[in-house]
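Note that this is a trimmed complex: some chains were dropped, and none of the rest were shifted.
Chain lettering (A and B) follows the sequence in which the chains are written, and residue indices restart at 1 in each chain.
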Amino acid sequence: MDLSTIIGIGAAFGLMLMAILQGGPLSIFYDVPSLLIVVGGTIGNTLVHYPFGDVFDAFNVAKKTFRYKEISINNLIAQLMEFANKARKEGILALQGAMENVDDEFLKKAMQMAVDGQEPETLRSMLQTEIEYIQLRHNKGADIFTSIATYAPGMGMVGTLIGLVQMLQTMDDPATIGPAMAVALITTFYGAVIANILCSPMAGKLRNRSASEVLVKTLIIEGMQSILSGENPRIMEQKLHAFIAPKLRESVFNK
Amino acid sequence: MDLSTIIGIGAAFGLMLMAILQGGPLSIFYDVPSLLIVVGGTIGNTLVHYPFGDVFDAFNVAKKTFRYKEISINNLIAQLMEFANKARKEGILALQGAMENVDDEFLKKAMQMAVDGQEPETLRSMLQTEIEYIQLRHNKGADIFTSIATYAPGMGMVGTLIGLVQMLQTMDDPATIGPAMAVALITTFYGAVIANILCSPMAGKLRNRSASEVLVKTLIIEGMQSILSGENPRIMEQKLHAFIAPKLRESVFNK
C-alpha cells in the first residue's frame, strides 16, 4: 500500500469537497454535459496523441502506484556483497545456485549473463541499453498523464467559451446571467481539478518511481560488473555506497 | 486504419457538438469572418515559418496517421534471427537471396551494405546518420502542427481584440453588447479548438510514430551489425530483447 499516494489524493479531494459543502450544495458542481465535454474530450485528445495500448498501460501502471513495495537499497547491496564473496570463494559459476532465491528479474538476468561467461563490458553495455529503454517506456506513462494535465484545462476552456458565447447571445433576462456563467465556469473547474489534483501529481509519482527503479538497476549493473572483474569487496562496497546518501550507508565490514 | 486517431477525434468533436447543441443552435458558432481570420491567418503564419513543401508534406503525413500498419517488433526480431542463422550457415552472401522477401527499405539497404562487404562500424555509422536525419525530417512534421497549435490561439486573440475594441468604441445600445462580445469570443473559441482538439494531439501522434519507426530502425542496425560480426545468435537475441519490454520478449530458442 502506498500510503503517501492514498493520503495525498484523499486529502486534496476531501478538502475540496469540504470547501464546496461549506458554501452550498454539492449538486451545483455536478453537470453531466460539462463532465462529458471535459472528461470525454480529454480522453479523445489523448487517444489521438497515444495508441490505445499505451493509454491502457498507463492506467494500469497508475493503479500500481497505490500498492508498491519499496526495494531496500541496503538489502540489495548486502545481497550483491554476498554474491561477490561467493564468487570469490567458489568461482563465478556458484552464482547459478544463488539465482534461485532472487526475485528481481533484472538481477536474475545479470547473474545469468555472468554465469554464461560474458565479458564485464558486454554485460554493462547490454544492461545499459535495457535500462535506457525501460526508462523510455516508463516515461511514456508519465508523459500520458502530463498530456492529460495539458488537454483537460484546454477542453475546460473550450467548454467555458461555448457557455459564454451562448450566454452572451441570449442575454435577455439579467437574472439568468449568473447561473449561466456559473455553468460555463464548471468545465474550467473540471479541467483544473483533473490537471492539478489528479494528473500532474500522478505523472510526478510515475517519474519518481521510474528513477528509483533505475537506481536499483544501476546498482545491479555496477555490482555485477565488479563481481565479474573480481574486484576487492571493500572497493566494490565503496563504489556501491557512492550511489546512496552517506547516512544510509551500512558497511558489511563493520558488523 | 488507425482506430485510436479516428475514435479520438470523433469523440472530442462529437462531445463538443453535443455540448453546443444542448445549449442552443449550432449556427451561433458559425461566423465566416472569424473563420477566415483564424484559419487563414494561421495558415499565413505557418507559410512564413515553413516553406510550402514542408507544410504540404506535413498534411500528407498527417493523412497517413489515419491508416497505419504497426510493425511487429517480434516478427522483425525473428526475421533478423533467421538472417543470422542463414549467414552463419551459408555465409553473408546468402542474404542476397533473402532480400527479395524484405519489404522494409531500410532493412533492405542494411542487407545490401552487408552483402557488399562493408565493415560493421561503417554500416552502423552510415545508418545512424540516416536515422538521425529521418528523425529531423519527421520532427519537422510534428513541429509544424505544434506551430499551428501556437499560432491559432494567437490569431484567435487578435480576432477577439478586434471585436472588443470595435464593441467598446460603439457602446451605444446596451442590448448589442452581449451579442457583439459573443462574436468577439468566437475567434478565441476557434483558436482553442484548432490548438487543443486538432493540432496538439496530432503533433503528439506524429512524434510517437517517429519514435516507433526509429526503434525499428535501431533494432535493424543492432541486428545487422551483430550478423556482420558473426556474433553468437543467443547473445544477439539478448541484445535485441534489451530494446523491448520483458513481457513482449519471445525467444526463438524456447520454441
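Everything that follows uses one rule, which is that a contact is a pair of C-beta atoms (placed from the backbone, for glycine too) under 8 Å apart; a residue touches a chain by one contact, two chains touch by 3 or more.
What you see is a predicted model; the values in this text were computed from it and never measured.
Asker: How many copies of this one chain make up the entire complex, given that 2 are placed?
Answerer: In total, this homomeric complex is built from 5 copies.
Convention: only the chains that are shown with their structure count from here on.
Asker: Roughly how big is the turn, in degrees to the nearest 5, that lines up chain A with chain B by CA atoms?
Answerer: An angle of 70 degrees brings one copy onto the other.
Asker: Using the average of all C-alpha atoms in each chain as its centre, how far is it in Å between chain A and chain B?
Answerer: 25
Asker: Contact residues on chain B for chain A in the complex?
Answerer: Against chain A, the touching part of chain B is residues 2-5, 7-13, 15-16, 18-20, 22-24, 28-29, 70, 178-179, 181-182, 185-186, 188-189, 192-193, 195-197, 200-202, 204-205, 208, 235, 238-239, 242-246.
Asker: Enumerate the contact residues on chain A facing chain B in the complex.
Answerer: These residues of chain A touch chain B: 33-34, 36-37, 40-41, 43-52, 54, 105, 113, 118, 122, 126-127, 129-130, 133, 137, 147, 150-151, 154-155, 157-159, 161-171.
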